[in-house]
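First comes the structure, then the notes that go with it.
Every protein chain except one is present and positioned as in the full complex.
Chain IDs A and B follow the sequence of writing; residue 1 opens each chain.
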Amino acid sequence: MSIDMSQFHQVFFEECFEGLESMESGLLNLDTGAIDSEVINTIFRGAHSIKGGSGTFGFTDVADFTHIMETLLDEMRDGRRQVTQPAIDVLLGSVDCLRTMLTSIQAEESVDSAAVEKYKTALEIELTGSASEPSTTTPTAATQPAHDNAETVVVVADEDMVEEKGWKIGFCPYLDLLKTGNDPVRMFRELAELGEYSVSVNTNDIPPFSKLDPEECNLSWALEVIGDIPESEIREIFNWVEGDCELDIQSFTKKTAKPASEAKITEPEAPPPVQEIEQPKPAPIAAKAVDSPSAPKPQAAQADNDPSKASAKSAASNSIRVDTTKIDTLINMVGEVVITQSMLSLIGENFTMDKLAQLKRGLAQLERHIRDMQQSVMNIRMVPISFVFSRFPRLVHDISTKLGKKIELKLVGESTEVDKAVVELISDPLVHLIRNSLDHGIEMPAERIAAGKPETGTIELNAYHRGGHIVIEIIDNGRGLNKAKLIAKAVEKGLLDENAVLGDKQAFELIFMPGFSTAESITDISGRGVGMDVVRRNIQSLGGNIEIISELGKGTTISIHLPLTLAIIDGQSVAVGDEIYIVPLVSIKESINITESMLNKIAGKGETYRLRNLYIPIIRMHEIFNVQPTDKANTGEGVIVVVERQGVLCGLFVDELLGPQQVVVKSLETNYRRVQGVSGATILGDGSVALILDIPGLVRYSNR
Amino acid sequence: MSEELKTKGDNQNRHNKEQVNGVQYLSFTLANEEYGVDILRVQEIRSWEPVSRIPNVPHYEKGVVNLRGSIVPIIDLREKLGIKFTEYTPLTVVVVLQTSDEKKTRTMGVVVDSVSDVITLDKTKIQDAPDFGAKISNEFINGLVSLNDRMVILLDVDKLLKLEETEEQDAGDN
């Protein structure tokens, strides 16, 4: 039976990457020194599963590598080994190494064997270096050679024998044999497949009927098999019942002068030749350690690649794992829809006006079901934000060590769900923000103590749902943003006029300006070529926004609001001439009915509207989109939709508001191209297409 | 010359290797002229329906429609080829075509006056488009062929429907 194993590879890889993440987070949780056996167990299980799977699916390098990790973890789990920080570091490094290996294998690239060897050596040194009972560390290594010897004896003996050979087997099961589900009859049948076989049963031990317990095995057998059969095959058949029976296996030869006893295996203590055929090769641990007694090089403990990148890659895979309860819910709903539909067609078959109420009820029901169904379908795309959060403990661990800062990371609301596409796209901006907090936000321990703060700074990552949005907050209790410094910097960079007077909020907004960076020197931690302007733009392109609240000396809170899904948005449809456009609700601050006379012109062109105490620029949608004005526009009546772009308000002058609605976002670029000021399209109830406005793009476009 | 023609024919016919010299085209009319497109690129033929206009794009890009859930652009072929625009009538037809460039395959609709026929041509009979100099661009034209004394202008769908990237596209983004 040949099965194409590659069909399982995708699942296997996903599982491995998940396993690695849980190993990683487990290892990071071990930092404290107080050992939680459940945590070690989880880490162990991760390595164990990867080893099992990789062996089965033919990735022997991975299996070999994880085997060493597993051995190390097994000892930790059993309490035979101390959990030390160096050991954790080596394991963390190995997790990265394994991730790189798997990524390469998945991409069908060659594996960087030098790196693999490096970690293997480091692991082996860790294993042999401080193992309390080195002999127990490699049980497989110890048993394997013995097993091989046994085989050799048999082979040699076989060669000496010319004529008919066979085995005599005395099999006397203990009473409980049947209770393990083993069945002597099946075993005999297997034996029969090996060669010519005969059996005699001994019924002497059967108790009188009155005392007979049918669940007990009271029989014993004497068996004989003729054939040139290796002992291992005979033993294999009885492998599972060893210990549950008296077993005497003796070889014999007929028509030969050689005494049978010579061929008898003389190693009764040898472990049973088990049936693993491709047992993962036990690494020659002891030998390796002698070969390379030097301590692992310092960089051995460091990730060879950015671990966050690897996990980002794995997260970007196109498949998604869905909780089966979500599928079940959906299936139930489909069932409901089908029922409602058949009810409706029944009404329709013989429709009379008196059934109108019934029809309406049915339609209402259908609508409700379909809405629910839409919700559940969207739900399938939802994954917990922990997919992103889980990489931060490692990031914080590594960076704070590097910076010599003491930082505690708190994760709150990890199970908050958000669309998979959002998760993938929010990952990089979040990494950037966290790096910033680590680098610029939290002070050095001495500085903190001097400021009367606890030595250890905290960064809290908090996710929760609010309205149709997910809010992600990054809260640090570091030094906070220095308004004066920000302004000075902006002036120095020529981004701001010297005499400008800014409120707190506006000053904080400065860091989102292109070309602005407050760090005195660009470090390799936060100065990675992307600025906060890119972070903001990425978030806005997802239909979200980002805000900063900060207090000097107390800390900074950055909050990101994102739509739960990119596939459906809440929109406000507006009429411009005969055309309908959708304005994403998230950008709308308010809407005001006006007449044209309420607008003020600047230099005869630019128009503004006085919104309370602020003059806001007006974008006439008719003009910017070249729409034929309707009569209404001529009367000068219309609506100003006040939208916000990067903290700046702006008014869109449209003819009228048509009402809020949820719209399914469709890409214009699939068959067409990007259009200025438009982020996508949607299909309205009547089947026609309406464009969804891209507010930042529109404002940029109108400024040109 | 004949060598060059042959290559062209092969190119055009890459979806249709079974037929040695025969290639099938869908012919349609634009202002009494007859045009043809490779039938294998034709996805469907629809009657004209109002489109949703796209702002600030070339005038021949009429807008987009909902084609079974996909947003598909509609190009007016008269305008694209510089022929005088006429009002759409109930007979106006949209031919939905598949086009591809280096990056991807797109579905687009082109507005034509009416669809005439499916014609089978001998690809060796396809003549290169003559050079009209600056008067008419012949870049969309694959060749000319004569069919019952009528001239059919064979269009290169990919070149015809290649969208011009407007310059200001990304200017504000970076």
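In the analysis below, a residue touches a chain if its C-beta (ideal position, glycine included) is under 8 Å from a C-beta of that chain, and two chains touch if they have at least 3 such contacts.
Convention: contacts and distances are computed from a predicted model.
A chain of this complex does not appear here, and its UniProt-recorded name among "Aldehyde:ferredoxin oxidoreductase", "Transketolase", "Response regulator" or "Cytochrome c biogenesis heme-transporting ATPase CcmA" is "Response regulator". The undisplayed chain touches these shown chains across the complete complex, A. When the omitted chain is restored, the residue from A:52, A:170 or A:629 that touches it is A:52. Only one residue from A:239, A:456, A:482 or A:670 touches the chain missing from this view: A:239. Where chain A meets the missing chain, the touching residues are 1, 3, 5, 7-9, 11-12, 14-15, 42, 44-45, 48-49, 51-57, 63, 70, 139-140, 143, 178-183, 186, 189-190, 215, 239-240, 243-244, 271, 274-280, 321.
We take it that only the chains that are shown with their structure count from here on.
Chain A and chain B, compared by their mean Cα positions, are separated by 46 Å. Across the interface of their complex, chain B is touched by residues 537, 579, 624-627, 666-668, 670-678, 681, 683, 687-691, 697, 700-701, 704 of chain A.
Within the complex formed with chain A, the residues of chain B that make contact are 50-57, 63-66, 69-73, 106-108, 163, 165-166, 168-169, 172-173.
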